[in-house]
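As you look at this complex, bear in mind that one protein chain is not there, while each of the others sits in place.
The chains carry the letters A, B and C, assigned in the order they are written, with residues numbered from 1 in each.
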Amino acid sequence: MVNFKPTVFAEGELVYTDGGILAEYAWLLVVLPFVAALVITFTGKYLPLKGAEVALTTIGIIFLYSAALMYLHITSGVVNEFFINVGSIGVFDIEFGWVVDGLSIMMYFVVGTVALLVFIYATNYMEGEIRYTFFFTSLTLFAGSMLVLVSSPTLIQILIGWELVGVCSYLLIGHYWEKKDNSSAAMKAFITNKIADVGLMIGIIILALNTGTLRISKILYQSTHDYEKLSTVAFVAAILLFVGAMGKSAQFPLHVWLPDAMAGPTPVSALMHAATMVTAGVYLLARMFPFYKAMAPDALDVVMLFGVITLLAAGLIAVVQDDLKKVLAYSTVSQLGYMVAAIGSGAYTAALFHLWTHAFFKALLFLGAGSVIHSVHSNSMLEMGGLRKVMPKTFATFIIGTIALAGLPPFAGFFSKDEILASFNHEGETTFFFIAVLGAFITAFYMTRAVSLTFLGEYRGHGHPHESHNLMTTPLLTLSVFAIASGWVNIPGVYTGFTDWVTTRKNKIVEYHPESFDLFALSSGLLAGLLGIALGYYLYQLQGSAETGDNKIKIQPIWSVLENKYYLDHFYFKFVIDPVKINISKAVDKFNTNVIDRFVNGFGQVASLMGSVVYNNFDQNGIDKLLNMSSTGTDNFGGKVKLLQTGKTQQYLMLFLGGVVTISLLILFIT
Amino acid sequence: MILPRKSKYYVAAFALLGTLFSLAPLVIQWASYTTPIYAFENSFVIDKFSIILKGLFILITYLTFLLSINFIESDKYYQGEYYYLLLSSLLGALIVSSSRDLLTIFIGIELASTPMFLLSGWKKGDRKSNEGAIKFFLLGVLSASLILYGFSLLYGLSGKLVFSEISSYLLGASLANSPVVLLSAILVISGIGFKISVVPFHSWAPDTYEGAPLPVTAYLSVSSKATGFVALIILLTKVFAGSGSSWGIILVIISGLTMTLGNLVALQQNNPVRLLAYSSISQAGFILAPIAISGITGDYQDGIFASVTYLIIYAFMNLGAFLSVHLFSNYAGSTNFYEWGGAARKSPLAGVLTTIFFFSLAGIPPLGGWFAKFVVFRSLLGSANSIGIALGVVGAINAVIALVYYARISKVIWMDEPKSINEEKIFQFENPLKVVGVFTVLITFVSGIFPGIFSYLGEVSSIFFGN
Amino acid sequence: MELLTNGMGLSVVVFFPLISAFIITLIPKAQEQLIKRFALVSSLITFVLSAVLLFQFDFSSADKLQLGNKISWIKSINANYEIGIDGISLPLLVLSTFITVLAIIYSIEHLPEPKSPKGFLALILVLETGMNGTFVALDLILFFVFFEIVLLPMYFMIGIWGDKTVRTVSGFKNQIETRLYASIKFFVFTLFGSAFMLLGFLGLYYRGNKTFSIPELIELGTSGAFTGTFATLVFAVLFLGFAVKVPMWPLHTWLPDAHTAAPTVGSVLLAAILLKLGSYGFVRIAIPILPDQAKAWAPAIAILSAIGIIYGSLACLAQTDLKRLIAFSSVGHMGFVMLGIASLTPIGINAAMIGMVAHGVITGLLFFLSGSMAHTYHTRDMGRLGGNMKLLPKTGALLGFTAMASLGLPGLAGFWGEFMALLGAYNPLDGLNITVFRTSMVAGAIGTVLTAGYLLWMLQRVNLGEPSDEWLDKDLHDADVYELSAWIPLVVLTVLIGVFPKLIFGATNDAVIAMLSKAFGG
Partner (left out) sequence: MIVQPVLVVAAALFSLGIYGILVRRNAVMVLLSIELILNSVNINFILFDTMLADTLMQGQIFTIFIITIAAAEVGIGLAIVLMLFRNRQTANINEFDLMKW
C-alpha cells in the first residue's frame, strides 16, 4: 500500500529557466555583506545605532532578494551558474562565481530569513555589550561567508567559504576574549574545523586533479558519465570530503567543538546552529550527492553509519545536561546526525528537508533560550524554573519549537523526521531505522525535561526575570510560525513542492522519494515522540516537581512505588531508565569529555611538547652545536697549529730545511 | 743622503718624484711597444709582461713612500738611507721582472731582499724589530744560498746561464726530469718559497712583520712577495717548464697547506699585524694555486694570467689593509685590535675604507678580491683535473674560514661598544695616507666592478710565452 | 619609452639606489631630515620606475625575456652584463622595490638604536641594488655578484643596529651578544653556500662552451649538454647555495637568529626579499639548466620541504619570543614554496611564485608589527605580552589580520601558495616518485593545521586576554601615521592577491609553462 515512484531529472528533461536578471545579479547576495562589514568597521562607531542599522539593512536586502529568488524558483525553476576567472595556473582555471539553482536558493532563503531575525533579535540582546559594533561586523561577515559557500559553483570557492565561516565563528565564539576559556573555545572550534578541512582540501585536490576541473557541475557530470576517470579514487575522495563535512556539521567524533561554541553570545549560537555553520557539511554532501550516488555508494554507507552514531550519542548526552544551551547544542548535533544519516541512506530530499525545518525551529529554540538567559542571567536550568508565568511569549514559542523538534504533527519536525525514517525503512536499514526512532524518543524526552526544568515548577533563581523586549519576542513569534508551517511544503501525496525545488539543479538526482506516507515509519516516529514527551512529563511533572525531578529518581528508590502498583514500571525504571539515563549516557558524556576532548585539547599540548623537544634538543643543540663546534673546532685546531711558531730562530731554520727534505722525498716518491 | 739633515723632508719629495718619473719610460715603452726587446745576450728582456710588473712595483713603492712619510717624521730615523734602501729594493724587483738568466735574476733577488733585512730592523731601539730582522736575515741568507746551489747544479748540467738556452738544452738532452734538475728545482722552490712565505718556509713572516716598521711590513708583504712570485714564475716556466708534472704536484700540496694553515692560525690572532701576516700567507697559497695546476696541465699561460691578476689586486687591497691597521693602531695605541671597539665612529671614512679592504681580502663582490679569487677558481676548475678541482674545493672552504677573521676587524670597529679610554683621543688621518687610501680603494673597486681591465693580461702572458 | 625597453630602464632600477646611497654618504650627518627625504624620494623613484616597466612589460609574451640588454663586461672570461625580466622575475622585482619604499617610510620615524639615518638608509639602498640586480641578472657571474652584494649591508644592519641582549650559545664558551652571533652566522652560512655555488657556475662555464649567459646555458642544458656525475655535482653545489638562502631544513638555523637579532626593517627585508633570492635561483637557474638533475633531486627536495614545514611549525609551538616564532614560521612557509618547486609542474611552480610574493607581503607585515610591538613594549616575550588588542587596538587588529593571512586563510594571499603547492605535489611531474610526493603533500596538509595552531596560540597569548598590570600605568603609543602608511599597503596587497590571484598568475603562468616545457618537454 506504500508505493514509491523514482523522481529522475535528467539534464534534458529539466524544466527550468535561466533566471534572468535576478540570477545575474545574485552575486549581490555574496558581495553585499562584505561591503557592509567594511562600512561598519570604518563608520560604525559614528552611526546612531553603532552600525547595527547597516547590518540590518544589508541582511534585509539579502532576505528580500532570496525571497524573490525563491518565488521565481517556485513559479518557474531556476538553474544557472556564472563564472569569473581569477587566474589560470597550469591547465587549471581558478574561477569564482555563483550558482543559482534549487539547492542554493533554498539555502539563500534559509540563511536570509534566520539571519534577518537573529540580527533583529541581537540588536536588543547585545545592547550595552562590549564591542557591539565589531559584533555586528563579524555577524555580517558570518552570514556573508556562508553565502559565499552556498553560492559557490567551484570547489575552490567552497573551500574559501568553508574557511571564512570557520574564521568568523572564531571571532564570534571568542567575542568575550577577556576570559581565557572563551578564546580557548574559539581556538578549539577553529582547530577542530581546520583538522577536518585537511580532509576537504585533499579531497578537493584529488577530485580536481582527476577530473581536470574545479567546476562542481563538470565534476558531477563526469562522475555520472565518465566512470573510469574517477572510479579509482572516488571512494577516497568521497570519504575525505565527508571528513570535511564531519568537522563543520559536528559529526561524531568531531562534534566536540560545538558544545564549547556556546561560549559565544546566544544570537551567534542561534545563527551558527540553525543556518550558517553546521549546515555547511550537509550542504556539501547534498551538493556532491550525485557524485556519491554514482561513484561511491560504499562511502554513503560510511556516511550513514557516522550519522546514526552521532544522532544517538549526542541525543543521550543531551539528556544529562544542566546547561540549557548545551542541551540545545547536543540536540543540534543529534539532528545533524539525522540529516547526514539521511544523505547516507540516499534520501537527498529528506535530508535537506530536515535541514530546512530544523533551521527554523532550532533558531527559535536558541533565541528562546537566549531570551530566558537574558532575563535570568544564567545558563543553568537549575537556576530557572517557573518562568511560564513571567515570560509567557517566550514560553509559548519555546513550546512550539520543542514540539516541532520532538516531531509531533502538524509541526515542521514531524514531516521531515518522518521522511528520514521512511527512507531508512525503505532502504531496509532496520537497525538504523530503530536507532533513529529511539533517537526521536530521546529527543522528545530531553526536550520535555528541558522545558519542565526551565518553565514549569517554581522559580529557583535569584534575579527577577521578566518578559523580554519586543525586539526579541517578535523574531520568536515569526520563527514559531515557520516552525509550524515550514513542514507543510513537502507533504507526501498532498504537496511535494520542496522536492521539486531542491532537485531542480543541473545534475541528475537519483533518489527514491515517498509518494505517500510510509505509515509504519510515521507511526513509529510519532509514537517515539509521544512516548518521550510523556515519559519526560511523567518524570518531571507527575513524579514530582521539576526542580527535584532528577534527584527524586536518583535518591528515592522508585521500586517501592512500583512495588505498590506498577511492577512493570518498576521493572522499567530499575532495568531500563536508570541505566540509560544515568550510567550509559553519563558514560557517553564521560567518553566525550575525557577521551575525545582530551585528544583535541591534548593535540595542541602534545604538539607544543614535541615542538619544544624538537626545538631544544635538536635545533638548538643539534645543528647549531655542530656548527659552532665546527667553528670553535677550527679555532682550536688553529690553536694547535700556531704552536709551530715557537719564535726560536733555529727551529725556524729546522722547519725550513725539514721542508726541503720532505719535498725532495715527496718528489722521489711521486716521480 | 747628500742633503743636510734639516732638509730631509725634501728627500721624501725627491724620492716620490723620482719614482713618479721612473714611470715615464715605462709609459713610453708601452706606447712604443712592438716586440720584446732583448739586451745583454738575451739575459735581459723588455716585454709587456715586465712592463706591467714594473709599473706595479713602482706604484707599490710609491704608495709605500706615502705610508712612510709620517712614520719617518715621527722619530729620529735615518731618512735618506730609508728611501735609498727602499729604492734599491725596488731596483732589484725591476731587474727580476725582466731578467732572463740565472745571474741577473739572482742579483735581482738579492738586491730586492738585502735592503729589506736592514729596513726590517729599522727601529733600532726596539727588541722586536731586531729579533724580526735577525730571523728574516738568517732565513733569507739560507734561502739565497739554497737558490745558488740549485743554480750551480743547473749551470753544471748545461753550462749555460741564459734560461732559453738552458731549457732548450735540458729538453734536447731530455734531462728535464733527471734527479739533478729536480733537486735544483726543489732548492729553487724552497729558496723562493721563503720570499713568498709559503708553508713550510713561512715561519719568519709573522715575527718579522710584527717587528718591522709598518710601512716596511706593508712593502714586505706586497712587493717582495710579488718579486718572489715573479721570480718563481719566470724560473719555473722558463727553466723548469719541462719538469712541470713533478713540481706541479709539490706546489699543489704546498699551496693547499699554505691556505689552510695560514687561515687557521689567523683565526687565533689578536694582533692585527700578525693577523695580516698569516692572512697574506694564506693569500700566497691562493696565488700559488694556479701556477701549481698549470705545472700539471702544462697550460702555463692561464695559470700565469690568474696568478698575476690575483697578485695585482692583492697588492693594492693588502696595502690598503695595512694602511687601515696603521691608522687604527695609531689611534687606539694598541696592537690588540679587540681594543679598537667602535673606533670607526671616530672616523667613518677610515672605518669604511677598512671594511672595504678587509672584505675585499675576504673576496666579497663587488670588491676586487672576489675577482682575484674567481680567476683562481676558474683556472683550477678549468684544468678539468681532479687535483685541480680538489684544490678548488679546499680553496672554497678556506675562503669561508677566512671571512670569519676578516669580518672580525670590521665587526670590532663598527659594532663593539667604544672603549672609554679611546673617547678623548683624536683620530689622525694625514693627507698622504688619505691619498694612499683613496688610490687603493679606487683600484679595489674598479678591479671588482670592471675586471675587464685585466683581460689584456691574458694576451700579455701569451706574449710572455711567445718567445 | 625606447630608453626603457632597451635595458636602460632596468639598469636604472638596479643602480639608482646604489647611486643615491653614495650621494647620501656625502650629505653631512647633521642634516637628518634631508637624508631621510632623499632616501625616501630615491626609493620612490625606483619603485615608480619599476611600475612603469610593469606597463612596458608585454604580458602577452610573458614567457620571453624582455626589456633587457646585453653588454660585454669581462671579456677575458666572456661574462656579459646581460639583463632582462620575464613573468617569473617581474613580480619579485616589483615586490622588492615596493617593500623597500615601505621599509624607508617606516624608518623615517622608527630608526633602531644607535640612531644614524645616514648609514642605515644608505645600507637599505645598497641592499635594494643587490636584490633588484639578482632578479634581473641573466648572467651567472652578474647574478653571483648581486647575490653576494646583498650580504654586506644585511651583515652590518644586523650587527650594528641589531638586538643587544646577551645570550649563551650552545658550543660557545662565553656569552655573546645576539646581534654579533647572528650577523656572522648569517654571513658565514650564506657565503659557505655561495662559495660552492660559484664553483658550480664555473663547472657550467667550462662544460657549456665558455658562456655564463643563463639563456644560452638553458639551451645547452635542455639539449642535454650536462650529464653524469658532473651534472650531479653541479646541481649539488647549486642546491647548497640556494637552499641556504631559502632556507631549507636543515640549513635554516641561521634564519631564526638573524631575524631575532635584526632591526625591524632588517628582518622585514630579510623575510620579504632575501629569502626569495634562493627560491628564485632554483626556478631561474638550477631547474632549467639542469632539468634531469632537478628531476633526480626533486624527491629529496620534497622530503626536506615537508620536514621543514612540520619542523618549522613544531618549533613555532615551542617559542616564547614573538619574532623568533615568526622567523620559524618562515621556515614552514618557504617549505611550501620549495614543495611546489619540487613538484616541477606548472601548478607547483606557479604556487611557489605566488607563495614567494605572498610570504614576502605577509611575513614582511608580521615582522613590521612584531618589531614595532617589541619597540613599544621593550620585550618580545609572549609570556609578558597579552591584551594587546586593548592596549594597541590598531596594531592588534592588524596582527590578527596578518596572522589569519599567514595561516593560509582562503581569500587572502597566503592561501594560494599553500593550497596550490599541495595541489602540485599531489601529481608531480611524470616519472617522479608519486608516493614520496603524496606523503609530503599530506605532511604539508598537516602542517597547515599546525600553522593555524601556533598562529592562533600566538594571537591568544599576545592579542587576547586581559593585559597584565605592568602595562597599565605605562603610556603605550599605538601605530602612528608612518607605521600605518607602511602597513596598510601590505594589507591591501594581501587582500587583492587573495581575491584576484591573477595579479601574479597572469604574469608567471606563461613563463613557468614555457620554462617547464622547455626543460622537460611537452
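The rule is simple: contacts are C-beta pairs under 8 Å (C-beta built on N, C-alpha and C of every residue); 3 or more make two chains touch, one makes a residue touch a chain.
All figures in this text were calculated on a predicted structure; none of them were measured in a lab.
**Student:** Taking the whole complex into account, name the chains on display that the unshown chain touches.
**Tutor:** Per the touch rule above, the missing chain touches A, B.
**Student:** Looking at the whole complex, which of B:Leu23, B:Leu91 or B:Val141 touches the chain that is not displayed?
**Tutor:** B:Val141
**Student:** Based on the whole complex, identify which of B:Thr114, B:Asn263, B:Thr309 or B:Asn398 touches the chain you can't see.
**Tutor:** Residue touching the absent chain, from the options given: B:Thr114.
**Student:** Go through chain A and note every residue touching the omitted chain.
**Tutor:** Given the touch definition above, chain A has residues 642-643, 645-650, 653-654, 657 touching the missing chain.
**Student:** Which residue numbers on chain B touch the omitted chain?
**Tutor:** Touching the chain left out of view, chain B contributes residues 102-103, 106-107, 110, 114, 117-118, 121, 124-125, 127-128, 130-135, 137-138, 141-142, 144-146, 148-149, 151-153, 155-156, 159-161, 206-207, 210-211, 265, 268.
Operating definition for what follows: only the chains that are shown with their structure count from here on.
**Student:** Taking each chain's centre as the mean of its C-alpha atoms, which one lies nearest the mean of all protein C-alpha atoms here?
**Tutor:** C
**Student:** Hey, how far is the Cα centre of chain A from the one of chain B, in Å?
**Tutor:** Their C-alpha centroids are separated by 79 Å.
**Student:** Going by the contact rule already set, what residues in chain A reach two or more other chains?
**Tutor:** 631
**Student:** Going through chain C residue by residue, note those that touch at least 2 other chains and give them in order.
**Tutor:** Where chain C meets two or more other chains at a single residue, that happens at 188.
**Student:** Within the complex, which stretch of chain A touches chain C?
**Tutor:** Touch residues, chain A against chain C: 85-92, 94, 156, 159-160, 162-164, 167, 170, 174, 177-178, 180, 183-184, 187, 190-191, 194-195, 197-198, 201-202, 205-206, 208-209, 603-604, 607-608, 610-612, 614-616, 619-621, 623-625, 627-629, 631-632.
**Student:** Under the definition above, what is the set of chain B residues touching chain C in their complex?
**Tutor:** Result: residues 305, 348, 352, 359, 364-366, 370-371, 374-375, 377-378, 381-382, 384, 392-393, 396-397, 399-400, 403-404, 407, 411, 414-415, 450-452, 454-455, 457-458 of chain B touch chain C.
**Student:** Please name which positions on chain B make contact with chain A in the complex.
**Tutor:** The touching residues are 134-135, 138-139, 142-143, 146, 177, 182-183, 186-187, 189-190, 193-194, 199-201, 203-204, 206-207, 245-247, 249-250, 253-254, 261, 263-268, 401, 404.
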